[in-house]
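Only one protein chain is missing; all other protein chains are in place.
Presenting chain A:
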Amino acid sequence: MVTWTDFERATIQDIFSKIDYDIVGPDALSRCLIVYPWTQRYFGSFGNLYNAAAIASNPKVAAHGKVVLGGLEKALKNMDDIKQAYADLSVLHSEKLQVDPDNFKLLADCLTIVVASQLGKDFTPEVHAAFAKFLAVVVAALRKQYH
């Protein structure tokens, strides 16, 4: 059972209210595909991923980045039972998409870096720690249905 302090709850809501979903999602996903190129294995149908410039301007990557952020919003709205809220998503990633769950951490790290670059001084160590905890819970929930 994950328990959240008042500070953590407020901070995580605050982060999501401050970030631009249309920038953070696409940026984080394209960074993941650039910095950890083996993650491109899951996006064979996305067309041109040949270099950083192509990835950063690929419309399918951008669209999918927004889908990922939408998924995070689901966790945001169900913070007291992310495991339950993500049960179907976990099955999807495990059985249909067959994503190696170690990749979730890579995307989470890229998300943290993009949010850090967006929030500047507001991304204090305490805010960073709350966000890291949130992403760790999300990643654990996504791993839950892998058997």
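Basically, contacts are C-beta pairs under 8 Å (C-beta built on N, C-alpha and C of every residue); 3 or more make two chains touch, one makes a residue touch a chain; residues count from 1.
What we mean here is this: contacts and distances are computed from a predicted model.
This complex has a chain not shown, and the name its UniProt record holds, of "Alpha-type globin", "NADH-ubiquinone oxidoreductase chain 2", "RCC1-like G exchanging factor-like protein" or "Superoxide dismutase", is "Alpha-type globin".
Checked against the full complex, the one of A:V2, A:I19 or A:A56 touching the unshown chain is A:A56.
Only one of the listed residues, A:A10, A:A63, A:L97 or A:A132, touches the absent chain: A:A132. Where chain A meets the missing chain, the touching residues are 30-31, 34-35, 52, 55-56, 109, 112-114, 116-120, 123, 125-126, 128-129, 132.
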